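Below you will find the structure I want to go over with you.
Every protein chain except one is present and positioned as in the full complex.
A and B label the chains in the order they appear, each numbered from 1.
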Amino acid sequence: MEKIIKWKEKYFPYLMCAPAIILFTMFIIVPLITGFAISFFSWDGYSTMTFNGGENYLFVLQDEVYRQAIGNTFVYAIAVTVLKNIIALGLAFILVKKFPLRNFFRSGIYMPVMMSYIVIGILWTWIFNPTFGLLNAFLRLIGLESLIRGWLSDPTFAMASVIVVDVWKWIGYHMVLYIAGLQGISRDYYEAAEIDGANAWQRFKNITIPLLNPTIVVNVLMAITGGLVSNYDIVHIMTDGGPFHATEVSATYIMRTAFNYGNMGKANAMTMITFVIAFIFGFIQLRVMTRQEREEN
Amino acid sequence: MTNIKKYAPKLLGFVVVVIFFVICAYPIVWMVLCSLKGEGEFYTNIWGIPETFMFENYLKAWQQGELGQKFLNSFIVTVGAILLMVPVNCCAAYAIGRLKFKYRSIIYIYLLMGIMIPSGVLGIPTYQVALALGLNNSLIGLILVYASGSIAMGIFIMRSFFISLPQGLEEAAMIDGATRFQCFTRVILPLAKPGIVTQIIFSGLGYWNEYYYANLLLTDESLRTLPVAASNFMGRHNIEYTTLFAALVIITIPAIIVYFVCQKSFVEGLSAGAMKG
Partner (left out) sequence: MKKIITLALSSLLFLTLLTGCGQKNETPEDDGNTLHFFSYVLTDEQTAAYEEIFADFEEETGIHVEASYQGTWSEAPELLNSMKLSGTPVDIFIQGVGLIQSPLGPGAMIKDLTNIVDEEVLNRYEDGVLDSCYMGDHLWCLPMADGGAWTIMYNKTMFEELGLEVPTTFDELTEAAATINEELGITPMMINGKDTWAWPGLYMSTYAEATDGQSVENVEAFLNGDKTFDGEAEIQAFEWIADLFDAGIMKADSLDTDTTGLVASFVQERVAMIFTLDSTLSDIRNASPDFEYGVLPYPIMDGASDYYYGYGIGDGSLCIPAFIDDANLEKAALFIEFATRPENAEKVLNAGGATKFKIMKEVDNSDDAFVQEMNEVVTPHAVTYLDWIWPAQINDAFCQAIPALASGTITSEEAVTMVQNAYDTIVRENDYIYAWWDNFTEEEAQMVYPAE
């Protein structure tokens, strides 16, 4: 009996992890490995596969568009992460306090989270429409006609326009998480600090930020993964990588290579490279942001 | 003077919130208005209120898309995936977060990899796995695929909750004679509610709106989910926008209801718990 208890003690953690590991391996890792294998073949997804060594990786490295797409992906990911978090935190600060119709406003700002991409695509394409779009009409109304331009077709502004839409969709979600985080900070800390004569900025820097850190880590990680690897839907509906690859991110380019160009081998090679880059980046980001937590342990 | 100083930031805050509110909430109103327009009016009266409210668009969407059955399917898949994902993630995250064992960090990093996998082209290999297990064309296959997609992020969130709970909670319970597993279910899990809520809201919405795998995995008409049904309104050349929008409103309504019902416990629950760190 003693032995069994010992055995249970020893293997309990593994038993707890087992379902997650099994499920994860079956539906995420096995496909990933399959994809890795495919990346060494020349294959259109339909006909017979032919092995072509590491040639696909060579093609990817030579591909200017892919390099541009990776660059864009990072610009995109960093921009949406910073904007989503700053705006959401700002709104959370306002809406966590006593505020008329607080819940009503919170719910309203949360709405875009629930909208389907089909609607978002049509809505924003039409808001940006040069003929009857709301944005240009608004600029005309306030006398800023010089700012009117093709928001999605001008390579200089297209990326910014797509980023705006992504931020718009998700700030509500991040705001709710931040509100929750802020509510969790006990008022006592602030009162004590106020007695010590700390000003608003000092209170923010020395109390809010450290105590909010776990919330910030979750929010930043969600925004980063959204920007790095789960950005296909939004970019696809807004510009699908255009104009002239100005908004091409690796996800759109991979999907196009696979399903429009019928080059599964190269698409999988790009997936592997994107995965490695994103993983290293995400890992570093996590290490940096949880440094404090690890030092404490 | 003092009044201005006192109220200026408040007023500014109010203006900012109202601006964001309009930008974020108007589209929902727009979507509903569009769904009530006539087919021609959709093109001629883009931003305005419909001349006559065409409620029959909803009837048409419901009947033509046979949304009743699809509603049920979407519900089964979403709830099923949540019911599978939450315990799986909680167990693993608990072990990784609060127990010490040899391969802990390796397992954690292994599972965390999932966050950064761009899944697009891996759809077909995933389909092949489902096929090999005989799970194609079944809701259970879809549930498994969905749940496994949420493992990485779910474990990350849950682990950070478990870590932030004070040390020694389990020791106290074990002195009272509880087993390790009982400690987890009776002491730790109730404290981790906010984390669970975060996961459910984030992933559940994703399951409800998911299109790609639902379309690839399910071939039986009777098994299809709502987003797949909605896409049927987008024909080869012509899209019946008004019917499509009606269908999309129908899809969005449950999400909105769930949000309003859970809103209080969602926000309160989140903050009552461990996120304070």
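Going forward, contacts are C-beta pairs under 8 Å (C-beta built on N, C-alpha and C of every residue); 3 or more make two chains touch, one makes a residue touch a chain.
Computed from a prediction, not measured in an experiment: that's the story for all the values here.
Q: Out of B:141, B:154 or B:195, which residue would touch the omitted chain in the full complex?
A: Checking each option in B:141, B:154 or B:195, the one touching the absent chain turns out to be B:141.
Q: Touching the absent chain in the whole complex: find that residue among B:69, B:215 or B:263.
A: B:215
Q: If you put the missing chain back, which residues of subunit A would it touch?
A: Contact residues on subunit A toward the absent chain are 4, 8, 15, 42, 44-48, 50, 56, 59, 122, 125-126, 128-133, 150-153, 155, 240, 242-245, 256, 259-263, 266.
Q: When the complex is taken as a whole, what residues of subunit B touch the one chain not shown?
A: 39-44, 46, 64, 124, 127-128, 130-131, 133-138, 140-141, 144, 215-216, 219-221, 231-232, 234-239, 241
Everything that follows uses one rule, which is that only the chains that are shown with their structure count from here on.
Q: Centroid of subunit A to centroid of subunit B, CA atoms only: how many Å?
A: The answer is 15 Å.
Q: Okay, in this complex, where on subunit A does subunit B touch?
A: The touching residues are 8-10, 12-14, 16-17, 19-21, 23-24, 26-28, 30-32, 34-35, 38, 45, 90-91, 94-95, 99-100, 103, 105-120, 122-123, 126, 132, 134, 168, 171-173, 176-177, 179-186, 210-215, 217-218, 221-222, 225, 228-229, 232, 250-251, 254-255, 258, 264, 267-268, 271, 274-275, 278-279, 281-283, 293.
Q: Give the list of subunit B residues in touch with subunit A in this complex.
A: Per the stated touch rule, the residues are 13-14, 16-18, 20-21, 23-25, 27-28, 30-31, 46-47, 87-89, 91-92, 94-96, 99, 101, 103-104, 107, 109-111, 113-122, 124-126, 128-130, 133, 144-145, 147-149, 151-153, 155-157, 160, 163-164, 180-181, 184, 194, 198, 202, 205, 209, 227, 230, 234, 241, 244-245, 248, 251-252, 255-256, 259-260, 263, 266-277.
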